[in-house]
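Apart from one protein chain that is not included, each protein chain of the complex appears where it belongs.
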């Protein structure tokens, strides 16, 4: 494969954005600066970025409780995301959603979801709309290994398969659902094997390799755009951080986690590969890193200073047509 | 295989009981004698009877809206079933359930269910209880092709597989879900293929052949009793009658239905086989038929005459501990 | 005025709105091939093709959830629940997604979706096919809930619901589908949120909706025979509740009867009685009379089923008791 440098910089920038954004969010949360709960995507950046690189702004994604990475990968901006996590009016959702409910409809990001498995059918519906209107759009649903046991997995994929909808189901198998290891709740090795039950392709990919994810997604997207119907992609990865920031993680050892991170950090993977192949220089990567770090720092400053929603906004945005209080 | 005559008579008697019971119920319903709705099992007798022949009274089954066959196969009696369908106090549920909610806990029949797909998890729970108490019991869940698209299919089977519970999922693929053909809502040929997604065996069997069903079920039951976990059995059959009694059946031709019945009537299949093999004589079969017919006729007479529940019974049986009105 | 059935009225509404706006489509179980259990979708696939009238798998979470997704992507779905009892299967999609998404996302999107749910008691359909569950949704900010009692309102409210940019639950009583009634021609739209006064009177106010609205009118007839003139209010919409119409009537009659088929405890009647006890207590000259099903699942046997149904006599009796 041959990638042009701009594309590589774009991939790296998005991955680094997620990494630095989340490191900062984790820090701020532990410092008691952020309300709510935050679930970090660190270590899984290659999946969101690899998949979204195969999409356009007109394509849709649905996301999860662990949604920051999906947002940024799809093109959401750092400042309104940070502001949202702070609960500020300048946030994407005017402070009404918070970390678990960020959406950016301008880039086709149809929202994070606090309900595990809540996104399947939303993606299926968006794909149905695309098919009905023949727009050529596709929809991608990100979901976890834990989420793969929700009934909505079955109902959504079955209907999408029966109707050959342009939707791609991307399983982020990070091997943990909160404190519960995947293998204790699922008797099979690969979530992708479930695809056969719906007559659609099931593909396994290294979720720590942005290139592999991108190529896999590209094929699935092409298939979907051409009317070939859904694909189930299982991206194997590992949840590097606790389930939420502050998780005591009594259920696994630090060593296990560190080993995974040392061996599979998708950013390090990427940097190694592109510098070894001489596609990009370390200096390019450093420059991106520095630019993103500055942007994140700036976003924190602005989000911190930004005003909270005012009392009078409480009822805004409930009904499009008003009418109730 | 060698079957003793008593067992063969038992199989035939149960199948004929279902057939004659239901023919009578259909007749009575069209005559306006029965309240509610009735869904007939005619043409699918070999499945319930074949499966239940592999069980004991201590084993459990859960059933569907099309539940008369499952009840009779599990050993429920004709009179209290008929009385229940009439809405009489002498019915299994004292008239409170009706056709879609017959249960007979004395023989492990945990109830029909008006909610399509409502039975999976009940069977899983019964199997969980059996496993916890190490009783050696198994639970069987009967469900339709339409029901196989409910999310509960996925949640129930996955949990049962992960926990290796003694439960058997028996799909009655009669090719129709009300007016909707199975192949329009499911992109795969065989429901049994979904078993692979849970790491359990998936077996296809001719649902019109009581012997084949029995042998298949027997193996699954044995496996379950020995701690081998669930099996998904798909019994292929065809819905001979309308979805409910009174269904105008505009969605298929009479000829199509007749062809299926002529070729696959499980009772005719059975009779042909046992007489050809000289295991039973035609006279044996006729005697069984006559005895059952008499029993059904008698049940109708008694159910007709039986009293309705009295006003004072309205609140009975809601709470075991009373306390509310 | 021409008379058509409730079922035909909803079909006219669907047809007109699908003609008017090609973003409108409908999906559910057995609606294309069968035309709906109550004939309420008959002929739509012939008119609009099976690309806009879709028979779904038996997958209520997919029906409701994909409806929400399609709405987010710019369509205007009508989704059918087959029986209102099965909303229980997709309550997450209705309550946590449909109702909340717009608010949680700070108004970035609209959810112009209608969820149709045939409800109510009909010929011994028993506990899992007879429920009236509308009151749950009063308690869920983000939804609107309409519940017509006659063909004209059925048509007008369905059209309004389809045109609404907010999610609307449309409850239609199974026993009403064959009912005939006058329906105005032309583009007949009934605004969401406005109750109607189906009979004027000054002695007692009877508030009701759906099939029970007919029992209320029958009760008013009976009461008239005894010299009591009841004002009968048909709510038509229960969320938002038209409090003003109720209070205005009460200011005249000073007596209130509320009747619905749903279980009395925790029903819509509780909310109405509470509003009165809070905001209009002075208007009351007598206790509120609240009628709803007794505290049991709907039993199968006809002899028991009839005991859980509120009758015109029950309503008239309750009105009489507070008019003494």
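All chains are identified by letter, namely A, B and C, in their written order; residue positions are counted from 1 within each chain.
Keep in mind that, in the parts below, a contact is a pair of C-beta atoms (placed from the backbone, for glycine too) under 8 Å apart; a residue touches a chain by one contact, two chains touch by 3 or more.
Bear in mind the structure is a predicted one, so any value in this text is a computation, not a measurement.
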- Query: Which visible chains touch the chain that is not shown?
  - Reply: A, B, C
- Note on the structure: The one residue from C:135, C:149, C:253 or C:303 touching the chain left out of view is C:135
- Item | Given A:114, A:202 or A:229, the one touching the chain that is not displayed | A:114
- Note on the structure: Full-complex touch with the removed chain, picking from A:56, A:106 or A:179, is A:179
- Message: Touching the hidden chain in the complete assembly: which of C:74, C:107 or C:266 does that?
- Response: C:266
- Message: For review purposes, identify every residue of chain C that touches the missing chain, sorted by number.
- Response: 85-89, 91-92, 94-96, 99-100, 103-104, 126-128, 133, 135-136, 138-142, 239, 241, 262-263, 265-267, 269-274, 276-279, 281-282, 284, 286-290, 295-297, 299-300
- Item | Hidden partner chain, residues of chain B it touches | 60, 62, 91-97, 101, 103-105, 110-111, 113-115, 118, 120-130, 132-133, 137, 139, 151-152, 154-156, 158-159, 162-163, 316-321, 323-324
- By the contact definition given up top, give the residues of chain A that touch the hidden chain. 35-37, 87-89, 93, 95-98, 100-101, 113-117, 146-147, 149-151, 177-180, 184-186, 250-251, 308-311, 313-315, 318, 324-325
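To be clear about the criterion, only the chains that are shown with their structure count from here on.
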- Message: Using only Cα atoms to place each chain's centre, name the chain farthest from chain A.
- Response: B
- Hey, how far is the Cα centre of chain B from the one of chain C, in Å? 36
- Rounded to the nearest Å, the gap between Cα centres of chain A and chain B is 45
- Query: Centre to centre, by mean C-alpha position, how many angstrom separate chain A and chain C?
  - Reply: 40
- Message: Can you pull out the residues of chain C that are in contact with at least two other chains?
- Response: 56-57, 59, 61
- Message: Among all residues of chain A, which ones touch two or more of the remaining chains?
- Response: 151-152, 154-155, 158-159, 162
